[in-house]
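Submitted below is the structure of interest, expressed as structure tokens.
For this view, one protein chain was removed and the others were kept in their places.
Naming follows writing order (A and B), and every chain is counted from residue 1.
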Amino acid sequence: MNNVSGKMPVKADKVLLKGGRILDPAIQMDDVTDILVVDGTIQHIGSSGDASFDGLQIDCQRKLIVPGLMDMHVHLREPGKEDAETIASGCAAAMAGGFTAVCCMPNTNPVIDDRSHVEFIKERSEGFLVDVHPFGAVTKGQQGEELTEMGDMIEAGAVGFSDDGYPVRNAVILRRALEYAKMFGHPVIDHCEDLSLSEGGVMNEGFVSTVLGMRGIPSISEDVHVARDILVAEYTGGPLHIAHVSTQGSVRLIREAKTRGVKISAETCPHYLVMIDEAVRSFDTNTKMKPPLRTEEDRQALLEGLKDGTIDVIASDHAPHTIEYKQTEYDAAAFGILGLETALGLLMTHIVGKDVLNIGQLIEKVAIHPRHILNLPENRIEQGRQANLSIIDPELSWTVDKRKNVSKSKNTPFDGWELKGRGVGVLNNGQIYLLP
Amino acid sequence: MKIKAELMDEQGIIRTLQRLTHEILERNRGIQDLVIVGIRNRGDVLAGRINNTIRDIEGETVSLGVLDITLYRDDFQRVTESPVVQQTDIPFDVTDKKVILVDDVLYTGRTIRAALDAIMDQGRPAMIQLAVLVDRGHRELPIKADYVGKNVPTAPGEEIQVKLKEVDGEDKVLLLVP
Partner (left out) sequence: MQLKSRHLLGLEGVTKKEIDHILDTAVSFKKVLERPIPKVPTLRGMTVVNLFFEASTRTRFSFELAEKRLSADSVNFSASTSSVLKGETLRDTVRNIEAMRIDFVVMRHSAAGAPHFVAECVDAAVINAGDGAHEHPTQALLDMMTLREKVGRLQGLHVVIVGDICHSRVARSNIHGLKTMGATVGLCGPETLLPREVEKMEVTVYPHIEDALAEADVLNILRIQLERQKGGLFPSLREYRALFGITRERLDRVGRSITIMHPGPMNRGVEIDSDVADGEYSVILDQVTNGVAVRMAVLYLLAGGRTKVEGADDE
């Protein structure tokens, strides 16, 4: 775009975004006009005329300007696995993906299960353009036995609780966690998996796993756990968010629960929307994650779920791994793939304009609903508010090239994919980043 | 490749094989302990014809075998695909026998070298003699034919093509040039 672009964001006192289509579904705004940002605040929305501008002027013609996107399911790997990713590199990947905020999962080493660990994350991300909102663990050490000091962690900046990587195994622990979390209004995010049903599995159980002779993870291992969680949430009235929904069974259960009035929310990931278990036939370990890629029927159910609002959020479940954990035979490979840098591109290419979601609805799923579910202040494109914006070029054709990854890791199945639509810049915390 | 000359016609082949058969019987003093092994893909046909002529002369045939030398070739490392392996069928013991090896054309001698190895893996013959329809020279190994139908001096780029009724529909020996 201009000489501001590079790998690092820059501080910008005065920024003029000229001629972009400003889209904020929360306030029904959809206007092609200019935005003037001064010292990180939106000073003016409207035509700025042709007068010369003494700050940073960015031509946003034919681009979208939307409330900053938030990826509410990311693994930043720090502390403990800094060779795969750090908070800094993960945030850099987030910016390259068009996000201004991420929520990081606590399954690090050590686990983020008390105030000091939450503070560590906050300190490490201080001054970044990207806001890092940590999730605290539900149980100490994610061992599934004792609840963590949720109140203390919230004070330090945690916005939710999860033992992700693992399910909350005991129903009574989930019950107590939901009851306790109710006091604070921040959700418990459960990774729904019945470990006894999924044991030993490495891919979806179905025709493909039968032909490949690989141990399968049956869809019921997710459905059974989702059903349980819904009932406990209903009983307690506690704030439950279901992570990475992958099956038609889950979608059906969540839909029925919501119809009954149960207050739950749910997310799915871009990879479940664009890939199915057939991809595993190549034995590419970048098709291995949990929950696994499912069948075409499941994929269609997820798209329906997005359309009718059953699924509130799309998050990437960005899970970096070093080569050693992926360049092996399939059984031995670690579960997880990258997501931050490809999420928006995949969604713009395969979801928007494909009779699933229009662009406004997509923005709701990736910018507005996450903040609402996490009880974070609303981020609106309004005069006087803090400028927290993502700039999207919906017409940019690009090819995913993992060698150019901003993330430290390379475990993406989308290498070589041709996409149309990309986040090309973000503004937040008085800084601006533009894609080179 | 185009035809430069016809070296033998149908009658020529018949007469030559007659002579070769007589020579074989003369040198070996009859058919005692004699066996014939023809090398695919035309040596085996010639071997069969020689055996029929033996019957005409001596009143009975001798044991007849067919040898495929594909597995014994020395150029296996140089080919771009595995050559088709055909059946070797030697339904008798060669040990202590006089083996008449029959091939259509003798050139570098490598096929015969392979055939010798193959026969030795079958047993321990008393003697191996070689009969060929055409010897075109250019030996690369110290191999000599005991019975030769016709000596034909050739240049390296040329080719001797032996056509036999049983395989090619006609009996002819041709000299081809590039």
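Methods note: a residue touches a chain if its C-beta (ideal position, glycine included) is under 8 Å from a C-beta of that chain, and two chains touch if they have at least 3 such contacts.
Predicted, not measured: the structure shown is a model, and the values here were computed from it.
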Checklist line | Hidden partner chain, touching residue among B:4, B:110 or B:163 | finding: B:110
Item checked: Identified contact with the non-displayed chain, of A:214, A:227, A:344 or A:424 -> A:214
Notebook entry, point to check: Footprint of the hidden chain on chain B, which residues?
Noted result: 68, 71-73, 75-89, 105, 107-108, 110-111, 117, 121-123, 140
Check: In the whole complex, what residues of chain A lie against the chain that is missing from view?
Finding: 205-207, 209-214, 216, 218, 283, 324-325, 327-334
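In this text, only the chains that are shown with their structure count from here on.
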Item checked: Chain centre separation (chain A, chain B; CA means) in Å -> 78
